[in-house]
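To start, I am sharing the structure in question, which I have written as structure tokens.
Here the complex is missing one protein chain, while the rest keep their positions.
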Amino acid sequence: MRRISRLSRLAVLGSATVLLLTGCLGSSGDGSGDQDSNRNADAKKVELTIGSNSVKGGKSSAGATFTEDVLIPKFVEAQKAKGVDVTVKFQGDGSDDEVYKQKLALSLSNKAGPDLFSLDGIWVGEFAQAGYIKPLTDTVGDAAKVNDWNGWKQIPESVQQLGSFDGKRYGVPGGTDGRVLFFNKKLFQQAGLPADWQPKSWDEITSAAQALKKLPGVTPVQINAGTAMGEATSMQGVLPLLVGTGATINSDGKWLGNTPQLRQVLDFYKTIYGSGLGDPVLQREAKGRDKSFAEFAANKIGILLESDYFWRSVVEPKEGVAKMADRDTAVGYALIPASKPGAGVKGQDFVSMSGGGATAINPNTKFPQQAWELLQFMNSAEMVKASLNGAAKITQRTDVNTEVLAGDPMLNFVATKVLPITQFRPGLAEYPKISAALQQATADVVGGKSTDAAAKSYQAAVEAAAGKDKVSSS
Amino acid sequence: MTTAPAPVPGRPARVRGPAQDVAGLGVARAVGFLAPALLLIGAFLVFPAIWTIYIGITNYRLTGVEAVSPSIVGLANYTKALNDALFHNALWLTVLFVLGSAIVGQNILGFALAWTMRRARPAVRRTVEGLVLLAWILPSTVVAYLWIAFFDRDTGTLNSILGTQGTAWLIDYPMVCLIVFNTWRGTAFSMMLYSSALQAVPPSQLESARMVGASGWQTLRDVVFPHIRGHVLTNTLLISLWTANDFSPFLLTKGGPNHESETVPVYIYNVALQGGELGYSSAISFLLLIANLLVALLYLRLLRRRS
Amino acid sequence: MTPAFVVRRIGFYVLICAITLFFAVPMLWIASAPFDKSPGLGVHWPDWTLDNVRKTLDHPYAMHSMVNSLLICVTTAVAVTAFAALASYALSRVRIPGRDALLYGLLLLSSVVTGTAAMVPIFVMMFQLGLIDSRFGVALVMTGGLLPAAIFILKDFVDAVPKSYEESARVFGASTLQILRDVVLPVARPGLATILVWAFVNSWGNFLVPFLLIRSIDKQPGAVLLQTFTDEGGSANLSVIPVFSLLFSIPVVVLYLLVNSRYGFRFHGGIKS
Partner (left out) sequence: MAGIDIEGLATVYPNGVRAVDGLDLTVADGEFFALLGPSGCGKTTLLRTIAGLESATEGSVRIDSTDVTRLEPGKRGVAMVFQDYALFPHMNVSENITYPLKVRRVAAATRASVAEKTGDELSLQGLLERRPGQLSGGQQQRVALARAIASEGKVLLLDEPLSNLDARLRLEARTFLKKLQKDLGITTVFVTHDQAEALALADRIAVMQSGKLRQLGSPREVFARPANTFVANFIGSTPMNLLPGTVASDGVSIAGGSLPAATGSVPSGAEVTVGVRPEYLTLSTGDVSGPAVRGSVVVAENLGTQSLVTVDCDGTLIGVTVPEEDEPSPGTPVVLTASEQRVLLYDKESGELLARQPAVV
């Protein structure tokens, strides 16, 4: 057949091209370290770009509005006073985090991209390993200059993890959050449960759920599961539960495998979704999380494990996506208990998980010194406070938090009670795959598979993702 | 394909194939005409494709250590795919998707529309064809919203019509939903193609079939089908390829729940973006290309048997 | 009229009604939700309001993105049509060795590249060419991706143009270019129009390519913007999405109607072996 032979000729041509291409991959990373970090330090005309996954009138509109309308003009003004003519551009995107990450990584791997950019805390490790970001001290060149920034003192050690990898600071963390159990006080009252509910073990959650189950049309408890919600399942589900068993997803360089703790978590899922305490369908829908918000607001869900974002932006009475006019009186919140008192990670009684982002400097920026100045300016108390625009939100800075959260008991609760006990996800390249495996395991269990079978497939998936020797088990 | 019919001894065949340069273009100018298209295709299609194939034999990732120094892993990605239950699942779902929505759904509905609309009143014909085409030309993001709303569990149109409030169609029957969706989305092409194909069927033959009392089905099989066989094959090939590579299932279900609607393109997307494994996703892309190639060869075989 | 005939007629109309409903019902959302006071995912008789329209028009990038979409997609559609026309004519009329293998090969390749896996090569290449953040660059990439199928489809049209037209013009002394301009081009116009619409529609909905290749939000087309109307928690901004969806659909529909009324919109098929 003539066609086949033609194709094989094409294949030969192709493999020749491959040899040419071999040089095209992996050429990033090298060489960028030995640039002079004081390049253009004295430039009078400076151009900087800030990249972020937020856009006016769309995703994270407020962040984009602040950057464009407040931060940039203020910084330009401040620099003008010093005789430097700075132009700062905002490069906003508005997409799924994974797509934004891909776009950012593509730019960075070509030694391009914005001079400052925001990234999720869990990407820091992967980006650092890929050489897309460098420790701030390297990029800025002067260790003292970085370490002496007075802002660090205001950022709690635990929060600083967000911008760190291997004990080095790669960026300045932005705001953070914390996870708690939200509950509907109205339903609790109907079920005869206390308004100041604070479970001390998982059993107390189930017993409260049993009580709620008697109410018609009410889903007693909703803890995210399944693959449809992606990372939401990990953050608002498996991981907070897992730390409640005393395990962390990565310890001593090894990923958590099929351990008793994991099986304990899966069993808990089984208890909830197997006995009608949770709505298993909700967990499988692509828009399931939005649905759970709406149902909570409509008094159809009793207990929901969520981050403080839920309080600020979802059931918020004025602007929320699922407004609850009586939020302040109707929505209660409690710390997430360990499976049993004292069984949590580090022997804690209560646990939580936190996430958040950081802002890093592009190692290939033309103006590393000015970028560092902008980064400091961005994270100054004045700017952090301004970025809130009157809203209450947990920021990276303690000084700002004490000031702005005073009026919001819930966020204050998170800042003071949750942040000290919280955990962060490891910023390692394999994490997304491990997280996906965890999501898959919960999907399996909720879908009817036995705990053991789900845990076994989880073990296999983790081994495939990280390598056999990097997984702890039993 | 271009092999000219062998000359029949004693009776010279009149060779006037499609490849006859009647306007006197000449090979040089013909190459000139082809050049811009080939240049663009070469730069933005062939070159990236070859590059993708190359990435497929590495463990390249966009982030992490492998981003800096990817290593050639040979066929490891391919052996991995062969043992990857999720890939098998995706492959199977893609076959279902193509079979259900393209080969059966779009083909049959498209033909049925073309067949019935031949004799329908112009106003009816225009309305129906207009609607079918509208489904085809609306942007996919918009269409995704339409169908999410249609299937919605609580307020969805489908549940309102059927009185089945609370049925989560996209969760309980994801593949059925996708097949129905894609049939809706893509039927227009088949309809248009068959409409023009049916004009090639001599009315006299249809009438003689009616005269001898052939049933509708017999007429289709014995009179219509032989005339449009080439069209059926072309259409089936094109819509099969398009469906197999269609990404819109992602917009509806994101591959869920629990991979139940994760066709190969969606799987590739998830592997590349969620998992960041570009090497592996490139390898799967290449496997998809091979599968496409096999389908195309099968089609050519069938087409050749026609003559 | 026999009873059987009546039954068949009734069956025929029931079938047509069913098909019409099947195609029409999912579209109701875009007709009702944009004008509803509290647009949701369901379809119901709207509580009429134009607030959503106002909100959408006030959106900082909405109208801008439509202009970008038009720029990108008109360029793409024109380039695809022009280059595919030239190429398909040459392929149809001149014996070029390996022609069919070439066609099929390209058609197949186009499927691998539309996938997400190719974004690294495409990005790196565009970067090296300095075409990042360029609407023109986006149009080029889309053109490359659409060309093979366009040539494949258009070649059918050109094959169907009777060669006697060209021969007759030639006998009367027309030069090659005169033949192309006076005869082939006008005769193939329905095919060209169809490809134009097809290319336009296909590039209009493309999200990933412009998203990756364009940096400035004020250069992003509508398809990208439509993706940004979800907030950080993943909930959709339902006061803007329905209206924008509607606006975003108008150009393709208008283009289709224009082309259809002037030239007819159709596909030939049945590649002759």
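Each chain gets a letter, A, B and C, in the order it is written, and its residues are counted from 1.
The criterion applied here is as follows: contacts are C-beta pairs under 8 Å (C-beta built on N, C-alpha and C of every residue); 3 or more make two chains touch, one makes a residue touch a chain.
No experiment lies behind these values; they were computed from the predicted model shown.
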Query = Who touches the missing chain here, C:11, C:98 or C:186?
reply = C:186
Key: Of C:169, C:197 or C:259, the one touching the omitted chain in the full complex   = C:169
Message = Touching residues of subunit C against the unshown chain: what are they?
response = 162, 164-165, 167-175, 178, 182-183, 186-187, 189
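FYI, only the chains that are shown with their structure count from here on.
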Task = Could you classify the connectivity of these chains, where an edge means two chains touch, as line, ring, star, complete or other?
result = complete
Query = What's the chain with its C-alpha centre farthest out from subunit B?
reply = A
Two chains sharing the most contacts, counting C-beta pairs only = B-C
Remark   = Separation of the C-alpha centres, subunit A versus subunit B, in whole Å, is 38
Query = How big is the gap, in whole Å, between where the Cα atoms of subunit B centre and where those of subunit C centre?
reply = 15
Task = Would you please write down the residue numbers of subunit B that are in contact with two or more other chains?
result = 1, 47, 51, 55, 60, 62, 148, 154, 272-273, 300
Request  = Identify all positions of subunit C at which a residue touches two or more other chains, and write them in rising order.
outcome  = 100-101, 104, 119-120, 227
Message = Which residues of subunit B touch subunit A once you look at their complex with the stated criterion?
response = 1, 47, 50-51, 53-55, 58, 60-70, 72, 148, 153-154, 168, 170-172, 252-259, 272-277, 297, 300
Ask   = Tell me, which parts of subunit A touch subunit C in their complex?
value = 2-3, 6-7, 10, 24, 54-61, 91-96, 99, 102-103, 106-107, 110, 112, 232, 287, 289-290, 293, 309, 313-314, 321-322
Note = Contacts from subunit C onto subunit B in the complex sit at residues 12, 15-16, 19-20, 22-30, 33, 40-44, 79, 82-84, 86-87, 89-96, 99-101, 104, 106-122, 125, 140-141, 143-145, 147-149, 151-152, 159, 163, 166-167, 169-170, 176, 179-180, 184, 197, 201, 204-205, 207, 222-223, 226-227, 241-242, 245, 248-249, 252-253, 256, 265-273
